[in-house]
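Notes follow the structure.
Here the complex is missing a single protein chain, while all its other protein chains stay put.
The block that comes next holds chain A.
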Amino acid sequence: MEQLPWLPAHADLGAALSAARRLEPAARFAEAVRLAGYRRDFTLTGRIDRLATDGLADPALREGVRPALTPLRLAILSSHTVDHLVPAIRVSGLDRRVALSVHVAPYGMYRQALLGEDPELAAFAPQLILLALDARDAPIDLPLDSDEATVEAAVQARIDELRTLWRRARARYGAQVVQQTLVPADPLLFGSFEALVPAAPHSVIERLNTAIRAAARQEGVLLLDLAWQAARLGHASGLADPVRWHQAKQLVSPALAPLYGDLVARIAGAVAGTSRKCLVLDLDNTLWGGVIGDDGLDGIRLGQGNATGEAFLAFQRYAAALGRRGIILAVCSKNNPEVAEEVFAKHPEMALRRGDIACFVANWNDKAGNLRHIAKTLNIGLDSLVFVDDNPAEREIIRRELPEVAVPEVTEDVSDYPAIVGAAGYFEAAGFTADDAARARSYALNAERQAALEQATDITGYLRSLAMKMTARRVGPAELPRVTQLINKTNQFNLTTRRYTDADTARFAADPETLLLSLRLSDRFGDNGLIAVLMARPDPALPPGELLIDTWLMSCRVLGRQVEEASLGVLLEHASQRGVKALVGEYRPTAKNGMVARHYEKLGFAPVPAPEGAESGATFWRYELRAAEAPAHYIEVEAA
């Protein structure tokens, strides 16, 4: 079975690996990251892992790799052997821009590790704990004629135990928990009748998985939904090979390690904020059949009536659904802009509308330049883009020119496109909020704001005309998921890039000493949703009466709108109510947050020496509440 089909094939990956072994350590690691982006079986994956060993252990060796990898510590607590899967998890981590350290607790000891003391696990300090359980572990063995209520009670008892383990993982280690769903170990007993017998093994497992999913939603636990993957692959394809189980207690066969590793790594990426954000689409022979410039509106194939047209429509529908999920959609096509736009305006079968596209680029320039332009316009990194193009030559050029952009290898049949883009897991989520669903609309509104700006004669007039309203409030339970999500995925406008789990933010929100603020912005074009998070707290390194701004981040969608000034005003208001004398801001440089290097300076903070024990490279800034007046802005602020 071909795994990771969205990755391009390498002409001779084995030879490239042998050659890479002779490189200097830093270059060797960079090569490992590059080669992780090619299609590979488990043996080649193991070799890439060895190539990356030094770089994963030593941040200095990773410094030249752009975009930078986010370090993350993952502990796996399992009821089956997982050691053989670890190399593939790490290697897919490289491809998904996460430098993973992986700790595997002795197999079968997951209860002891969480309920008792596990000094090794404590020393490892996991940020992510994967509970990899299987159906053979703690089986629910009831007489086959047990009634539904009996089965349900047994399932709930098992779920209660899991909840205890999850809560313990969070309380003891402050880690985000990922729960693996259960893959049935044995074939059906009853055939299709199985589901009609509540105590039959598959019925019980299905009920357990349903209950695990519901409990995970309540507890803020993420899922590794292996059961869905297994159903997609089929039992016989080796995900759960009985020979490997009898031989080595492996639930997942080594042959399928690359796929399993990728499923884990993409969740780690979602937690670390490296999931992709934007789907960029070519037009001719990608969104419709034929070339609009040659074939004309009546000549292209799209929509009901013929199989090819239906296939293109199906891909458009999938892209539109991703848009409704909050993935930004863009177009990058070699076409005359008027001709390309006309299809969106006039073709009756289009599922994608012009308003769904946040950035529409049709011209005759090279696509690498156009993709750069799209990233810049949308204020996102190139490493947030996925580019789908039917033309293999264009795909090759982009992979070479812009290695940060993900370019799925697609077949010559558009019918396969939705499955390939879906299977690639580019957009893995670690949360979903109403703001996500509204995002597509919000980007479209930004285009309208841009037009208003171009019409306005001066910036002051423009800002006034927006009639902006900001709502600032201390973060409550309802906002926690979105706040955590923003903390973990904001890379550019982020002063400190400190990542926190749900458990951390819940603790900060509940702490009376800590000011955790969420800011929302609306204007005459609509609601931008939650756009900024600020956290200020007393710090042992500072004298009493001073607050450290631990976190200040903002969505780039609202850049240039004076939100920074208004946010400082809100912070000052809260601080003076508490009798705070000064605020201390901190800037920790990363590969991505250069745009805020002078943030505090612009707001009138004065540079001060770094306090004892501060991270090297970080700069510190001070704002005396008495000395200064809050900066002016055109935003009406409402404190809630």
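In the analysis below, contacts are C-beta pairs under 8 Å (C-beta built on N, C-alpha and C of every residue); 3 or more make two chains touch, one makes a residue touch a chain; residues count from 1.
As a working rule, contacts and distances are computed from a predicted model.
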Complex member absent from the view - protein name from UniProt, among "Branched-chain amino acid ABC transporter permease", "ATP-binding cassette domain-containing protein", "Carbon starvation protein" or "Acyl carrier protein": "Acyl carrier protein"
Hidden-chain contact residue, picked from the options A:16, A:44, A:130 or A:313: A:44
Candidate in contact with the missing chain, chosen from A:250, A:370 or A:433: A:250
Missing-partner contacts on chain A, residue numbers: 14, 17-18, 41-44, 46-47, 50, 81, 83-84, 243-244, 246-248, 250, 253-255
